[in-house]
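The structure under discussion is supplied below as C-alpha cells; questions concerning it will follow.
Only a single protein chain was left out; the remaining protein chains are all shown in position.
Think of it as A and B in the order they're written, each chain with its own count starting at 1.
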Amino acid sequence: MTLRRLSFLQWFGLVAGAGLWFASFLGGLGTSQAACNPGSGGWGIPYDTVELAIAAFAVCSLLAAELASIAVFRATRGTEEQDPPPHGRLHFFASAALLSNLLFLLIVVLTTIATVVDRTCHQA
Amino acid sequence: MWAERPGVLGWLTTTDHKRIGLLYFWTTLVFFGAGGVEALLLRAQLAEPNSTVLGPNTYDQLFSMHGLTMIFWFIIPMTTGAFGNYLIPLMIGARDLAFPRLNALSFWLFLGSGLLVYTGLFAGAGPNAGWFDYVPLASRLYDPGRNIEFYALGLLFNGMASTITAANFIVTIFKLRAPGMSFNRIPLFCFAFLAASFGLLFALPSLSVDLIFLFLDRNLGMHFFDPAHGGSTLLWQHLFWFFGHPEVYILIVPAFGIATEIIPAFTQRKMIAFPLVAIAELLVVFIGFGVWAHHMFSDGIPAVTLVFFAGATAMVIIPSTIQVFAWTSTLFTGRPRFSTPLLFIVGFILFFVIGGLTGVMFVAIPFDQQVTDTYFVVAHFHYIIFGAAVFPIFGGMYYWFPKVTGRMYFERPGQISFWIIFLGTNLLFFPMHIVGLLGMPRRVYTYPGAMGWTAYNLAESIGGAITLLGILLLFGNLVVSYRRGPRAPADPWHGPTLEWSIPSPPPEFNFAVTPHVSSAYPNWDDADREADRRRLAEGVGVLDHGHEQVITTLADGEPAEIVRMPHSSPWPILLALAVSGAFAVLVIEKYGVAAVFGVLALLTLVGWHWKEEES
Partner (left out) sequence: MSAADYALARPGPSKAWWGMAMFVASEAALFSMMIGSYFLLRFKNVHWPPHGIPEPKLVVPLVLLGVILTTSAPMQLAVAAGRSGRLGRTRILLVLALVVQAGYFAMQVHEYAGDLSRFQPSQHAYASIYYTLLGADHAHVAVGLLFDLWLLAKLARGFTGYRLRALAAIAFYWHAVNVITLAVTLTILSAKL
C-alpha cells in the first residue's frame, strides 16, 4: 500500500470513528428529546425507528473505521512505538484507533439496545 | 543569546513562557490560600451541629467562592497556566509558545478576573448560588443583588484567559515541536495537555453562552430560563454541564500528564503501552463531552435520553482504567525510588481509584437519584479533585523544583509533608461518604444534632486542620529549600524529557541549539544529545539571528520554516486593562462606559498588530 493510502486510512480510522459516535450520540439524544417534549411530541416522531437507523449507520461506519485501523496496523507490523515517521507515526495512530473504535462501538450498541427496549418517554 | 528586560517593567511586559508560568504559579497559590481559608471556615462552621460561626448568607458566599476559586482560580491556572506554560515548550524542544504575547494576555486577563470576583466577595456581594449557580435561584427574582453579576462576568472573563491558553497550547504542540518529534514521539505530558486544551476550547463556549443568557435574563428582561414565558430552567443545566463535565476532566487530565512523567523518572522505565496511554488521555476528554446529563439524573428527564449519558459514562471509565493499569504496571516492573514526587503520585493513584469507584456507582441512575445532592457526591469529587488533581500538582512542584529554582528541596520534610497531607485528606473526605449515605444534604450551613452526623463532621473538620498543617509544611519546605537548599544540577533525577538536558534554571532562550529527537524520552537518548552538542559547536541549528524558532510539520515533525518570535511587549497588559475595565463596569450596568472600554480594547489591538513579525 502506498504511503498516501496508508495516511488516509490512518486518519479515517482515527477521526471517522470518533466523529460518528459523537454524531450518533447527538442525533439519538436529540431525537429522544424531540419525541418526548411537549412542543415537539405532537410531530409523531418514531423514536425507535430513527434510533435504529442512526445506530445502524454509526455501527457500519465504526466497523469501517476499525477495519481501516487494522489495515494500517498490519501494514506497519514490526514497527516499534518510537520508530521514525512515517511508519512509527502510522503504527501509533493505528494502535490508538484500534482501541477507540472498539470503545465507541460498544457505547453505540449498548445505548441503542437500552433506549429501544425501554418504553420511549417514560420518566427515569 | 537574548535576555529578559530587567526590573518590574520586565515582568509587566514579559512574553517569556517561563516568566508567565511563574506569574501564574504565585498568583494561583494566593488563590489556593483564599480557597483554603474559605474551606477551613466552612469546616469550622460544620464541626458542630447548630453552629453560629457563620450565618447562612455568609456561608452561601463562602461555599460558592470555595468551589469557584479552587476550580477556576487554582487548579486550571495552576496546571495549564503554571505547569503547562513553563514545561510544554521545554518538553517539545521549543523556545516559547506559538503566541507569546497572547500568553501574557491570558495571564493578565486571569488576574483581572480573579480581582473582579474577589472584589464582589469583599463587597459582600460574592457569588452565592453555588459554583453551578442553578436558575431559578440565580435569577433576578430570588437573587436580586449584584452577586450573580460578579459570578457571570468573572467567569466570562476567566474563560477568555483559559480559551487563549488552550488555543496557544494546541498550536504550539502541533507546530513547534523539535525536528524528529513525530506524533508518536510526543511526551505523554504533552498529550495530556493537548487533550485538556481541546476540552477547554470546545467546552468554555457552552459556559459563555449560559452566562450571557443569564446576564440577559437578569438585566435585560429576557426569558431564556423563565418557564412562564416559554423558557426552560433545564436549559441552564444542559449548557452548564455540557461545559461542567468536560471541565472536571480538564482538571484531572493535566495531573495525569504530570504522573506520566514522574513515574518513568522515578522507575527509570518507559511507560508501558505508550500509544494506549496517549489515546486514553485524549479519549477521557472526548468521551467526557458525552456524559454531561449524568449531573441531571434526578431532573425528571425521560430515561431514553438519560441512557445515552449513562452509556457514555460507563465507557469513559475504560480509558481511565487503562491509564491506572499502565501506571501501576510501570511502577511494578521498574525500580521505583519512593522520593517525595513519587509518593504523591502513589497517593494520587489510590485516591483516584477510590474516587473512580464511587464515580462508577453514579452510572446507575437509581443509585444516583438517591445520593444526588448529598455529601456522598462531595466525597466523590473531593477524592477526585484533591486526590487526582492536587496530589500530582504537589508532586510536580517537588519534581520540577530543582529545574525551576536551581536548588534541591529537603527530602525528609517533603516525605513527612506527604504523609500528613495523605492522612489529613483521608480523614477529611472519607467520612463524607458515610454521612452522605446517612442523608446529609450538600450546601447546608448547619444541621441538627439528632441526625447522627455530628461525629463524622467533627472528624472531617479535624482532618481539615491536619491537611492544613501538612500543606504548611510542604510550602515551608519549598521556601526554605529555595533559600538554603543545595545547588541542583541540570539533571538530578535522570529524567526522561528535554527540560533535563538544559541548565537549572533554564536560560531565557531555553535551548542553545535546536534539539533533534528520536523518541518521547529524548533525555535518555545519549546519542541524540551528543549530536546536539556537536551541532552547537559547529553553530548549526543555533538560530540566533534574533528570537528564532523552528516550525515543524503536524504529523511527522519535519522542519518546515523558521519564524521570528515577539520579544517583550506592553500590549498584552494594556489590552487586559481595557477588557478588565469593560467587565468591571458591566457589573454596575454602565453599558455606555463599557462600550468606551471596548473601543479602547480595539485600539490596543491595532497597536498590537502595528509592528510585523518576519519569517
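Here is the rule we go by: contacts are C-beta pairs under 8 Å (C-beta built on N, C-alpha and C of every residue); 3 or more make two chains touch, one makes a residue touch a chain.
Here the structure is a predicted model, which means the values were calculated and not measured.
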item	value
Touch with the omitted chain, as defined above, among B:208, B:340, B:417 or B:604	B:208
Residue touching the undisplayed chain, where the options are B:170, B:324, B:423 or B:594	B:170
Touching residue (missing chain; options B:151, B:242 or B:327)	B:242
Residue touching the undisplayed chain, where the options are B:44, B:465, B:542 or B:577	B:542
Contacts of chain B with the absent chain, listed as residue ranges	98-99, 102, 163, 166-167, 170-171, 174-175, 179, 201-206, 208-209, 212-213, 216-217, 220-224, 226, 229-232, 234-235, 238-239, 242, 540-545, 548, 550-551, 553-554, 558-563, 602, 606, 609, 612-615
For chain A, the residues touching the chain missing from this view	30, 33-34, 37-40, 42
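Operating definition for what follows: only the chains that are shown with their structure count from here on.
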item	value
Cα-centroid distance, chain A relative to chain B, in whole angstrom	30
Partner chain A, residues of chain B touching it in the complex	180, 182-185, 274-276, 278-280, 282-283, 286-287, 289-290, 297, 300-312, 314-315, 318-319, 322, 365, 369, 518-521, 555-558
Residues of chain A defined as touching chain B within the complex	7, 18, 21-22, 25, 28-29, 32-33, 35-36, 47, 81-86, 88-89, 91-93, 95-97, 99-100, 103, 106-107, 110-111, 114-115, 118, 120-124
